[in-house]
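Chains shown are a subset, placed as in the full complex.
Letters A, B and C mark the chains as written, and numbering starts fresh at 1 in each.
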Amino acid sequence: MSEHEGQEMTDKEQFRVIEEPFYQPQGNELALYEAAYAARLPVMVKGPTGCGKSRFIEYMAWKLGKPLITVACNEDMTASDLVGRYLLEANGTRWLDGPLTIAARIGAICYLDEIVEARQDTTVVIHPLTDHRRTLPLDKKGELIHAHPDFQLVISYNPGYQSLMKDLKQSTKQRFTAFEFDYPDADLEAAILCSESGIDSRIAGQLVNIGASARRLKGHGLDEGISTRLLVYAATLIKGGVAPRDACRMALVRPITDDHDIRDTLDHAIDVTFA
Amino acid sequence: MSEHEGQEMTDKEQFRVIEEPFYQPQGNELALYEAAYAARLPVMVKGPTGCGKSRFIEYMAWKLGKPLITVACNEDMTASDLVGRYLLEANGTRWLDGPLTIAARIGAICYLDEIVEARQDTTVVIHPLTDHRRTLPLDKKGELIHAHPDFQLVISYNPGYQSLMKDLKQSTKQRFTAFEFDYPDADLEAAILCSESGIDSRIAGQLVNIGASARRLKGHGLDEGISTRLLVYAATLIKGGVAPRDACRMALVRPITDDHDIRDTLDHAIDVTFA
Amino acid sequence: MSEHEGQEMTDKEQFRVIEEPFYQPQGNELALYEAAYAARLPVMVKGPTGCGKSRFIEYMAWKLGKPLITVACNEDMTASDLVGRYLLEANGTRWLDGPLTIAARIGAICYLDEIVEARQDTTVVIHPLTDHRRTLPLDKKGELIHAHPDFQLVISYNPGYQSLMKDLKQSTKQRFTAFEFDYPDADLEAAILCSESGIDSRIAGQLVNIGASARRLKGHGLDEGISTRLLVYAATLIKGGVAPRDACRMALVRPITDDHDIRDTLDHAIDVTFA
């Protein structure tokens, strides 16, 4: 085994999802994802903050037994952050593969979270990886990488955020199959709360009801509904001994709004629920 | 054979299009391209996303037996990314040719994809390569390259995208002959679906109908029609066992729109087609 | 004990809050914070300038016996300022951990003050530290840090400042539990003035009354009310022998407004109080 192969084995191990992530399917998304992966079609996951998009991809990587490399995109991220760059060292420069390059080499699922935040040069970099070429040109290194047969590209994107200034170009969108996510339905969400925090199902149901109320305010004073993640926070605090009203104010209301009217409306809903 | 010639031979081989790309002519574009190439006139290919512009150039490079160097342009791309730059190394600096320079040296067809995305200094760099001079000045290296007799410059451009802020200057446009592409007609597109995915022609025809419906919505809620590429995705998923309704939702609708009304309209068309 | 462990011991000592900070609780915030820390939930503290947010975190770090690393965020701050960077040295480059990385390694409470001022790439960096992963990828170093079990992330934020252009994204907000602060009530604030400056309680009460008057002008010509900090300044000057009217003009009015009408209104209130 060459040194290079040895490094790839190590990388593969490092990015393996070892423990089964907790994931509750909402429909036939597991089978559809497997079909997309079987054809190595690029995948886009869409949906609101904290609804479980990243968890789904993590779960699929575990289920398929493939390494997963996640990159949280941001507006200062350039193509070099994905592809790699030369580092200046004592003896000249050394090339350092970026996460996309590593994924293409070792056959990982590369998950670009909130791709739309990144600068547009990054989206161009992924184009040749998403059509029949499945290649990644490292222009600065003068190398053309042919993606490993197991490699797949996944991106996430939150339609609620996109402004006119920040949207994926159609020439990028039309390279992906897409999954649309939403918050889990009430029973499933309550089950998730119980499973993750250990609270009983009655309180879980009450928290889910508060979440449902808040989500109806989206577009009427709230930019986003209360995510499942925040409901888990509230449940955790309650389980830890905090009074439900305090836990809800602290985990569900104060983080998401600075508006006094909205705050009072939500506080009232909490007081009624835990009267 | 000098070391330099040896390097050029290697580069030539690396960029050779070895396998015949699948390309179905839509008219006499092959002959017209050959005439433009014979006179080494620069070529511009125009048309919507995913209609086969890049495939056409790849096919012509194969047919003419010339190396092809493709550069996906982006808004952070500068002239140096095309022309080359000095790399800092242990023993000082080393010049690294950029893709345009390599193409001019070895006599490749250089294909600048979505040129209009690049910064304007890149368009100025290509000017002396597109008139009687056929030269490329490497200002930072103090070298003037006379393009190889086989060199040709090709650019692509999607008129649907161009905003007022981002358009080619007339002084650039007026250096090119132009080919205008559109989606293939129905029979041809169905044939492409069968050939690329292996589905039968009845389903191919149904998918092409859905594509035609969606393209009529362009400018009425859709920025772009459904590309041939996405139809191939849907066909591939169906061939892989996914129910046609699921495959179409996932490959044709979810990727291209976040608008609920448009989504429902397209979903309805799918349900009617695959009732 | 390895050299690395030795360094961590030193860092821990350096960031330990040794003396008990003066902090007067306003409600059950101590217990709620302890519950959040027990579950290692990320915490956001909200409230106006100079109301004691930073002091509260300093106090909790002392109470919990955990090191505290404070970072004052600013609009030129990038992810590298938090995470670390390579320094160029005589023998090549040396990696220097940033404050967030140090905190994650040694198990400190990392307090990002006015996080909203920082560039958005910084907020993305903190995401994997605020969910079940509790990891910090050092992309440039090729290292993935798993946060020390004692590590907790705290951010502050002043809702009064946020413009439309500068606000935390919901995908960031929904990773935190939140504490909402306000100025202390009158008795508590007077006690603070006495304790910090040594003035007598009558003058302290008079200063608190002036503060209360000014806070009612917020939104009616004043961007912010007079902070407790400025009241302490005035008290200190009076204790140092400055006439109360001069001390108040200099510490309470001139710093916060350039508007002549507002200035005269506040000066009048001072003259009436110290008539």
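The criterion applied here is as follows: a contact is a pair of C-beta atoms (placed from the backbone, for glycine too) under 8 Å apart; a residue touches a chain by one contact, two chains touch by 3 or more.
Keep in mind that this is a model prediction, so the values were computed, not measured.
Trainee: For validation: placed chains = 3, all identical. Expected total copies in the complex?
Mentor: My count for the entire complex in this file is 6 copies.
Everything that follows uses one rule, which is that only the chains that are shown with their structure count from here on.
Trainee: Suppose each chain is reduced to the average of its Cα coordinates; what separation in Å results between subunit B and subunit C?
Mentor: Computed value for the inter-centroid distance: 52 Å.
Trainee: So how far apart, in whole Å, are subunit A and subunit C when each is placed at the average of its C-alpha atoms?
Mentor: About 30 Å, centre to centre.
Trainee: Touching two or more other chains, which residues of subunit C qualify?
Mentor: Touching at least two other chains: none.
Trainee: Please name which positions on subunit C make contact with subunit A in the complex.
Mentor: Against subunit A, the touching part of subunit C is residues 28, 31-32, 35-36, 38-39, 41, 44, 46, 78-79, 86, 88, 91-93, 119-121, 123-125, 127-128, 131, 139-140, 142, 144, 159, 162, 169-171, 173-180.
Trainee: Would you tell me which residues of subunit B are touching subunit A in their complex?
Mentor: It is residues 14, 49-50, 70, 72-77, 81, 87-91, 96, 98-99, 114, 117, 158, 161, 223-224, 226-227, 229-230, 233, 236-237, 240-242, 246, 250-251, 253-256, 258 of subunit B that touch subunit A.
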